[in-house]
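The complex appears here minus one protein chain, its other protein chains still in place.
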Amino acid sequence: MIIIMKSNHTDDQLREVSARVKALGSSPHMIHGETHITISVIGETKHIGSEAFAGLDGIERVVRISKPYKLAAKAARPEGTRIRVGGVEIGRGGFLVMAGPCSVESEDQTLRIARAVKAAGANVLRGGAFKPRSSPYAFQGLGDEGLKILAKAREETGLPIISEALDMQGLELVARYADIIQIGARNMQNFPLLKALGKLNVPILLKRGMSATIEEWLMSAEYILAGGNEKVMLCERGIRSFDVQHSRNTLDLNAVPILKSLTHLPVIVDPSHGTGFRHLVSPMALAGMAAGADGIIVEVHDRPEEALSDGPQALLPSDFEDLMGKVEKMGPVLGVEVASTSRSGKRNAA
Amino acid sequence: MIIIMKSNHTDDQLREVSARVKALGSSPHMIHGETHITISVIGETKHIGSEAFAGLDGIERVVRISKPYKLAAKAARPEGTRIRVGGVEIGRGGFLVMAGPCSVESEDQTLRIARAVKAAGANVLRGGAFKPRSSPYAFQGLGDEGLKILAKAREETGLPIISEALDMQGLELVARYADIIQIGARNMQNFPLLKALGKLNVPILLKRGMSATIEEWLMSAEYILAGGNEKVMLCERGIRSFDVQHSRNTLDLNAVPILKSLTHLPVIVDPSHGTGFRHLVSPMALAGMAAGADGIIVEVHDRPEEALSDGPQALLPSDFEDLMGKVEKMGPVLGVEVASTSRSGKRNAA
Amino acid sequence: MIIIMKSNHTDDQLREVSARVKALGSSPHMIHGETHITISVIGETKHIGSEAFAGLDGIERVVRISKPYKLAAKAARPEGTRIRVGGVEIGRGGFLVMAGPCSVESEDQTLRIARAVKAAGANVLRGGAFKPRSSPYAFQGLGDEGLKILAKAREETGLPIISEALDMQGLELVARYADIIQIGARNMQNFPLLKALGKLNVPILLKRGMSATIEEWLMSAEYILAGGNEKVMLCERGIRSFDVQHSRNTLDLNAVPILKSLTHLPVIVDPSHGTGFRHLVSPMALAGMAAGADGIIVEVHDRPEEALSDGPQALLPSDFEDLMGKVEKMGPVLGVEVASTSRSGKRNAA
Partner (left out) sequence: MIIIMKSNHTDDQLREVSARVKALGSSPHMIHGETHITISVIGETKHIGSEAFAGLDGIERVVRISKPYKLAAKAARPEGTRIRVGGVEIGRGGFLVMAGPCSVESEDQTLRIARAVKAAGANVLRGGAFKPRSSPYAFQGLGDEGLKILAKAREETGLPIISEALDMQGLELVARYADIIQIGARNMQNFPLLKALGKLNVPILLKRGMSATIEEWLMSAEYILAGGNEKVMLCERGIRSFDVQHSRNTLDLNAVPILKSLTHLPVIVDPSHGTGFRHLVSPMALAGMAAGADGIIVEVHDRPEEALSDGPQALLPSDFEDLMGKVEKMGPVLGVEVASTSRSGKRNAA
């Protein structure tokens, strides 16, 4: 930690800052530059927030040197984290495709789509039972009933399932059924929920908040890791930007190689929410893969015009099959192992 | 609702859209323009989401005409909502000042600051017992204990208290003690929590999400109103923007007159979180008032260098007193009634 | 300047960085922290960009300590810059109101509006002769002819005039007629134009770019100051944000007190472009004043429905008169001297 004093600080202010560094158990190392005095705080500083000096006068800026996350940092596991879900693995070269409807709407709908995505090569079935909706008047999901339908689809297709939990009460239910628990963008900084996730032994897919910085996102992962749950995947799902005329969100693929350099956790890309429109989904799924993601999560619906949520961004099963064909061809070019191919030799063999 | 067909749509697509409008119980009214056919959906449409047509092909865009919120809309109560808190009222010309420390840190600290803000003319005491912190390693608040300290400060000073609830469990506790329940930016779209708030009869201060649109914010208020709780205040606390070098957030004061034209709910401005730095707080508090806010909420700490959270943005009691002096002088210019003045004739008389 | 080495840097990398510091004529001062080595660069560093080390390996981050602008910095003139325009002064307590139509459309229109804003107390007449329009098919301004009309309006009313220059060729013309040259948001980083402005002896109103950081903005002012022209005013006119449903831009009033702490240059607020809608203009003009601005620039049109540009954001003369009434009452509360009042004793006396 480095404290940069204002160019016009007083001696008293400098003494106070210095005293505070010592009071915190560290030693101040002063350097007189041309225009500014800087104070390096030497010693163990991880318990010291930059706020420790925030109230003192005469300080221009406090620069943190070490990262505020430890368990999520790359250095904690340089070889990368690999997470096993059902029979497949994600991370360290293993590429996973999760697909399915936005919402579980009925048993028939879910089973139809589950079969279709399985046939096309998906590795995990997605489907929402609890839906976060901006309007109190919109469809809020089938709840418990939806989870049972997903379980039935898993039984039939063999696909592990991922579903979203919105709160503590729902979490208990979702944890009972799902192979992966999804935490949505709006809950990325729901700290009590994150603490509860830390006590589970189920893989978590943690979506990025709508305007969360990468550091904030990793700090939220740190909450889960600090609780003892090591199975965290990060999911980029689009950030809020100034142009919403042609896409709902701005898929921030820069985040993929950035995360790869900062953390050992697997990174997933969601091109469905990241764009909001069907015709943009496949190009952006491939772009996410090319950027270095460890997997994608894609909404698929065979009757999008009847979908109770997010119909405009759902791929048709035939679109999804085309996408899977390209995903499988891109695997070897990028040096990643697409689970559907590796498992079965060929896509539709399953 | 108006459906704009693509210029190259097919007859079949037009028929399908038309059929869907009828299936939804409305009647389609087609208009042939120079380049596009548009379909007006006539009849009761409030149960129809724009998603109802989302999956259909040949559609360029669906334009909603009516607002998605009803209870929060200005039309629902054109004269504006006035909320009574303790002996004071906010809204319809009543201007409220809430002040106090970011976090309740100890009984002594809270009582000291409570007395100071009371003396300066504040109407409500703020203080966090449950703190949402981006780091799992940061101070998370005193919890239950903090609420008891606030209650003691209320007893001594007579000031009503406002404190934040983070989740359902904390909500029960906060609701037991606080006169106003604060919902933070990160929980603006915590829908299960919003539903729970709708069942209470306590005033709610609903902060705007970090990158929430005004419509999303009003939809979140609609959740609370739809549950039966009419006492909602909206609090602008800064949005996320591209320049974070000199302020933590960008206080969006445009939101104040915009909200005044869209809703009957009182609007509060938080210049402390909206800027993040002490020297910006007073100018922006006055700016918020000039923009038409019904109140401000300000962090005050007498020893900011010892504050366990947000020290850099806390006003000193003397700064706050200066600010109150200006607030009281600006009241008559803007035609609002500052509670501290109206109640006591003069500021420090209380 | 401080160089923070990566925690896993090699000795060779450290040696190279150290050598480079010396090659640049400074001396490296190394400090060994718990996790990182940091190198303070001691000596005159203002000619060294942070890029000087950018290509070297093993570096985590380079932290600049001194500000990249010198002439624009507060320290260069702590008492603040005051600029004289016509008979009035802006800065150091002098508050200026500029008003008029977006575009000069005809002599009749300009004279009518000039008389109206003069009567209401404006100090400067605004009007665009060269208009930057996002569409090649939109009205592009009257050009030279428009400038002559403005000059006629000045002759009749005595109001100094401000008008925008878009390029070098237009600059010559505008400089011949205008008392203040306006540089629009889209030209804030038109560096050849900024250099040309530096050679003039005319006050410049430099609008902030749509998504310019405050530092970039001050660097653009620095271009003009470095050329020798000291008469620069900064104009906040709204930044681009994620919510464009209810306002065209987000007026960033935080920028006002921030600039006041960083620079000696006067700060103007443009609530017309900063909001885009008439009903938001007056509240935000007052908010800008309360935030500490040295002046406002407001669009006024007596027949906004016929305006060739920006009709929706133009105040009617009667709205403007109301606004001026409040501006004049707020002056004493905020401790600023509104030129119209100070000059004439009362508003409409002029």
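Should a chain be cited, it is by its letter among A, B and C, assigned in written order, with residues numbered from 1 in that chain.
One rule holds in what follows: contacts are C-beta pairs under 8 Å (C-beta built on N, C-alpha and C of every residue); 3 or more make two chains touch, one makes a residue touch a chain.
As the structure is a prediction and not an experimental result, all values here were calculated from the model.
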### Query
Which of the displayed chains are touched by the chain that has been omitted?
A, B, C
#### Entry: Option from A:Gly87, A:Gly158, A:Gly228 or A:Pro257 whose C-beta touches the chain left out
A:Pro257
### Message
Tell me which of A:Ile59, A:Ala72, A:Met289 or A:Ala314 is the one touching the absent chain.
### Response
A:Met289
### Message
Touching the hidden chain in the complete assembly: which of A:Leu14, A:Ile90, A:Val104 or A:Leu280 does that?
### Response
A:Leu280
#### Entry: Residues from subunit B at the interface with the omitted partner, ascending
2, 4, 7, 29, 31-36, 38, 40-45, 60, 63, 65-66, 75, 211, 240-242, 244
### Message
For review purposes, identify every residue of subunit C that touches the missing chain, sorted by number.
### Response
20, 46-47, 49, 51, 53-56, 68, 132-138, 140, 166-170, 186-187, 189-195, 209-211, 216, 219-220, 222-223, 226, 240, 301, 303-312, 314
## Note on the structure
Omitted-chain footprint on subunit A covers residues 211, 213-215, 239, 241-243, 245-247, 250-254, 256-258, 260-262, 274-275, 279-280, 283-284, 286-292, 326, 329-330, 333-334
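Note that only the chains that are shown with their structure count from here on.
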### Query
Going by the stated contact rule, which chains contact subunit B and subunit C alike?
A
## Note on the structure
Closest to the centroid of all CA atoms, by its own CA mean, is chain B
### Residue-number overlap at the subunit A/subunit B interface, same or different (half cut)
same
### Query
Relative to subunit B, which chain has the most distant C-alpha mean position?
C
#### Entry: Centroid distance [mean C-alpha coordinates] between subunit C and subunit B, Å
31
### Message
Using Cα averages as centroids, what's the distance between subunit A and subunit B in whole Å?
### Response
28
### Query
What are the residues of subunit B that contact at least two other chains?
211
